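What you see is the complex with one protein chain gone and the rest in place.
Which chain is which? They are A and B, in the order written, and residues in each are numbered from 1.
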Amino acid sequence: MDNAISFKLKIWRQASPQEKGRFETYELRDIPTDTSFLEALDILNEQLIEKGEEPVAFDHDCREGICGMCSLYINGHPHGPATGATTCQLYVRRFRDGETITVEPWRSAAFPVIKDLMVNRNALDQIQQAGGYVSFNTGGAQDANAIPISKVDADEAMDSASCIGCGACVAACKNGSAMLFVAAKVSQFALLPQGKPEAKRRVKAMLAKMDELGFGNCTNTGACAAECPKNIKLSNISRLNREFVSAKCRD
Amino acid sequence: MEEKIKTTAVIDSKIPEGPVAEKWTNYKAHQKLVNPANKRRLDIIVVGTGLAGASAAATLGEMGFNVLNFCIQDSPRRAHSIAAQGGINAAKNYQNDGDSVYRLFYDTVKGGDYRAREANVYRLAEVSNNISDQCVAQGVPFAREYGGLLANRSVGGAQVSRTFYAKGQTGQQLLLGAYSSLNRQIKSGKVKSFNRYEMQDVVMIDGRARGSIAKNLVTCKLERFAAHAVVIATGGYGNTYFLSTNAMGCNVSAAMACYRKGAYFANPAYVQIHPTCIPRHGDNQSKLTLMSESLRNDGRIWVPKDIEDAKKLQAGQIKGSDIPEEKRDYYLERRYPAFGNLVPRDVASRAAKERCDKGFGVNNTGQAVFLDFSEAINRLGIDVIRQRYGNLFDMYEEITDVNPGEKASTIAGVDYYNPMMIYPAIHYTMGGIWVDYELQTSVKGLFAIGECNFSDHGANRLGASALMQGLADGYFVLPYTIQNYLSDQITVPRFSTDRPEFEEAEERCQKEMDQLMAIGGKRSVDSIHKELGNVMWDYVGMGRTKQSLETALEKIKDIRKEFETNLFVPGSQDGMNIELDKAFRLRDFITMGELIAYDALNREESCGGHFREEHQTEEGEAKRDDENFFYVACWQYNGDDTKAPSLIKEPLHYEAIKVQTRNYKN
Partner (left out) sequence: MWLTNSSVGRKIVMSVTGLFLVLFVTFHALMNLVALFGFKYYEAICEFLGANWYALVGTLVLAAGFVIHICYAFWLTLQNRSARGDDRYAVSARPKGVSWASQNMLVLGLIVVCFMVLHLIQFWANMQLPEIAGKTAMKGVQALATAFGPQWWYITLPVYLLGFAALWFHISHGFWSAFQTLGTAGDKWIPRWKCAAMWWATIVFLLFAVEAVYFTLHFNGIINC
């Protein structure tokens, strides 16, 4: 077929967190190139079920690159070789006929494997719970236009807020650091007047939680930003450092 | 068929007295409240963490209630509200273009083809302003003008710019706002969050909803949860059609569990088909991708004027950019001069189908129309257009390998850019669990909010209204109205989950799981689901007839039989079993599919998203029958999934708005 390719999938299978995992290799034939990578996995799973085997477990939901549920470390890249896209936005046309594609789960001490390619990213939620919010109760808000915010700041805050919490930054980082994830949220609020009153408390609490949960130390390799499906910028980390140092110095 | 549908008593929707503009104020002034000390003694289960669920859980927690909050994803932040692109409406009139609460109310009722409940819609329009204030205060980075104030744009069905947006990711930003408030409550201990849990059943004690059985999806074990009230915020049932713009995990099981416990299901036939989705490309496709409605602000929708050009496009001999301006049929602008490309979704979808059915479709399947930015790019420049829609263009290119911002040809001095191809797809469901003015279902103590209830959009939802409704319900309506119910529950002690009601419910759920595992057939869940989806799309889709609906009911019966006898679920119940989870959901999609077909069959008129081909004007517009169908169709469960449900009618009363034929032409 003209617009179809065949390839091998070398996939990490692990029945449960306790059991040891291993790679299994599967073959997919004549997959149309306009199939998404996850749809290719669906096809594989249908074939496995047909054979009476258990399908490969992987996280996915919206399949349009916004929910952050999908993960997968494909051929050495979180979310695969495409840049600025999540795994669910990856299409088979990115691969070559006859290629062996290695698919692994996110690897980080803070993200234990649940099953096969699925990991537990609850640690990211815990970091957000530590301070990723503006403390005010429903109903107490003033008029939406009461505080003018410069378009430049609002746009930059929006860029930072685009983080989908998928954990690719942690998966990409050789240190297993969640700095880009934390920095994105801290930056969003640092850039907006709404976030100012509790900026110091927030940055300290979120960083402390990140450290407590066993994420690594940032060494500025920049792999996180390079692999981020939403192009969250490395400058956010510098802003986080700045916020943190200034908060600590004023203690 | 007709005799199976029995019409029983009229139901009470508890709409407060007084003129429509004062109802909500009056309600709040006179409703019963729960004092802070008592709130601490009351537990509320909130199922779902989308805009409605997260905002409700957070707000109830802030108020002092103890909240148990469930989601099927690995984090509350991933609920499908996150995928909403376009924006959120508020009647702020910041653009000085004549907007008001009344106008938003009017547009929404008209957009819903006069099938929504007036009082609910007015309340929605009223609180819309609070929502934008709330979200800004949370730090949602809405788009702004250089002067520092909020920017607005317009979407289908409105002649004013009242839509607030955050790039093409408004749903994401609003959900993250609600999620941040939720996180604050989780940290304070007022909300307990259960991720990767799926509600299996509602537990009833003495006729009231008092808890739930939920499955821990990681361990595959059932767990019991007791509470004083149960709120479901579990979204719509679009995935009944298998292919839709919904996320893969979106399902109707929680709503079906309520339905089986006696909650009426209202207007299931009202399914919204969104006009701007990327067309289907093959059988392996798992979902359809929506391109934001905001694209219709600057994009123009067209097909070729000449059928010959269409045939060449279908054969792949020419491209859209090879066809010059004068040979393009901008059919929306032609048919609806006043609203043009910004007609409501149902109208735009049907118009696309009409052109494609006539043979003017522009891709190899003949099931697509063009959305073209050439004129806008030539007028405003590519930079402005990319700033507005860059992320959508990138998304389109990633999926289709075509860049809509790339110049493709110059004919007679005019530059033409690659047009996008779009086609309608199932997107949103206006129908849902029936609720009264207080958002309480017909089961006491059971509430439904957000897309999973039916109340505000009538037969068709306008753009940027879903976010508004989800947040209105969660932040500003339910936290009030639920108190009216809970105020006399303060003396009710916490129920033990060892009670026989819980025991029995868990046993039943376990038995159902065992049954699914034991079928031992040959078919996978997805293969049967695709079959159901095809039946739904072909016979209960954009154009429905009595005959097609009867065929659908027959075919769904066969599908149910296939499901019950030939399903194969691999693995065991010793740990996570994704196929078992999917099988459980498919069982409910089958029942849901039938429900949609029953309702569509009953509703012998065309209105909004429900189009009966027997009922159209000569020009092909929907023809309502206000004399016979000016009611909400509420379907009551009859004790068995295979039995036809009973119909109960809630008549609609319009006081503020004169019911008339929708007109988007002039």
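One rule holds in what follows: a residue touches a chain if its C-beta (ideal position, glycine included) is under 8 Å from a C-beta of that chain, and two chains touch if they have at least 3 such contacts.
What you see is a predicted model, and the numbers here were worked out from it, not measured in a lab.
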Interface partners of the hidden chain - shown chains only, full complex considered: A
Among A:75, A:120 or A:137, residue touching the chain not depicted: A:75
Residue ranges of subunit A at the interface with the undisplayed chain: 10, 21, 23, 73, 75-77, 83, 102, 104, 107-111, 172, 174-177, 179, 207-208, 210-211, 214-223, 226-227, 233-235, 237-246, 248
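Just so we're on the same page, only the chains that are shown with their structure count from here on.
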Length of the line joining the C-alpha centres of subunit A and subunit B, rounded to whole Å: 27
Subunit B to subunit A touching residues, read off their complex: 55, 58-59, 62, 73-80, 82-83, 90, 92, 94, 130, 132-150, 164, 166-167, 169, 171-173, 176, 179-181, 183-184, 186-187, 193, 195, 218, 247-249, 281-282, 284-287, 289-290, 394-395, 398-401, 475-476, 479, 524, 526-527, 568, 570-571, 575-576, 578-579
Interface residues, subunit A side, partner subunit B - complex: 15-16, 31-32, 34-36, 38-40, 42-43, 46, 48-50, 52-55, 57, 59-69, 82, 84-85, 89, 91, 93, 114-115, 118, 120-122, 124-125, 128-130, 132-145, 147-151, 154-155, 157-158, 161-162, 164-165, 188-189, 192, 194-195
